[in-house]
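This part shows subunit A:
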Amino acid sequence: MVRQPQSWAPSLFFPLLLAAVYSSQFSKAVNLPDFPYPDISFLDFILPACVIQGVLFGSTNSATDLAGDIENSFMDRLLSSPVSRPSILVARLASAFVYGLFQATILITIFYIFGADLAGGVPSALALMFITSLLSMAVGSFLIAVALRTGSQEVVNSLFPLIFVFIFISSAFFPVELMEGWYGAIAKWNPLTWVIDWTRGLTVEGFSWANFIKAVGIVTAIAVIGVTIAIGQLKKRLAAAS
Partner candidate 1 sequence: MTNSYTVKGHSFLVGQAFVGRGLMRMRRLPSLMLPTIVMPIFFVVAFSGSFASVVALEGYGTDKAVNWMTAWAVLQGAAFSGLGGGGLTATDIENGFFDRLRTAPINPSVLLTGLVGYSICRAVIPTTAVLIVSFCFLGAEMPGGGLGFIMVYISAIGMAAFMSFFVLGIVFIFKSIKSLAIAQIVMFSTMFLSVGQAPLEAIEGWLNGVAEVNPISHVIRMCRQGFLGEVTWQQTQPGLIAMLCLIAGTAIWARICYRKVDI
Partner candidate 2 sequence: MRNPIEAKELSRTFGDLVAVDGINLSVAKGEVFGFLGPNGAGKSTAVRMLTTLLKPTSGQAWVAGHNVMSSAGAVRKRIGVALQDAAIDPLMTGNELLKLQSVLHGIPKRKARARCGELLETVGLTAAGDRRVGTYSGGMRRRLDLALSLVHEPEVLFLDEPTTGLDPTSRVALWDEVRKLNQEIGTTVFLTTQYLEEADQLAQRIAIIDEGRIVREGSPSVLKNQVGAPTLRVDVWEKDYNAAKATMAHFGEERPARKGRIAIGLNAGTRGITVVLKALEDKSIEVQHVELDEPSLDDVFADATGRRLEGGESA
């Protein structure tokens, strides 16, 4: 990882750039009527979204590695060894989680240095780290399913813009209450909006078990669907291999 800065540097750089730019460009947006949190800075508002964005950008790595293993048939060698089948999947998911944790910690620390204010203090920060890492794993499981299905790094990488689309058409950078028409409707039903809103509740209003459980619940639901699909694809690949 240390030797390949191009694989993780952008996923730290872009969230920080966006956070820096948006917090000064839209600093007055909190004064708009209907803005849900009129008393906070715009940086505090987008903080959870920027952390999530950074972590999701990084979530492709684990799936890309897996696709790479399939491409250069390292996977075949692994399957012919007595490595237990589920551990192949578990290792990838765990790596996505740990990687997310690592990124979230760095991003939160940087935001803290630049004056972000976490209303809930340490519990909120820990909750944010946990939720984003779990989300990284959940989204990672979908990408891993794609990697297992196609075995192509190129295909996995081409899904990257899709993540960007999901983040943008959500409450990540602006409250959905202030969006209009069909765009606002899509954003409202984007599951990422729910995750972000509840997480934002934790960082802006202070730690609350209700918000935490709701956020973890929805992310877990996403993860369960993703992991189920991934297991299905792994079984298919195993069946094809034997």
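One rule holds in what follows: a contact is a pair of C-beta atoms (placed from the backbone, for glycine too) under 8 Å apart; a residue touches a chain by one contact, two chains touch by 3 or more; residues count from 1.
A word on the picks: all candidates are chains of the complex that A comes from, given by their letters.
Everything numeric here is computed off the predicted structure, so don't read it as measured data.
J.: In the complex, what candidate makes contact with subunit A, out of 1 or 2?
T.: Result for subunit A: touching candidate is 1.
J.: Could you list, by residue number, the parts of subunit A that touch candidate 1 in their complex?
T.: 6, 10, 13-14, 17-18, 20-21, 24-29, 31-32, 34, 161, 164-165, 168-169, 173-174, 178-180, 183-184, 187
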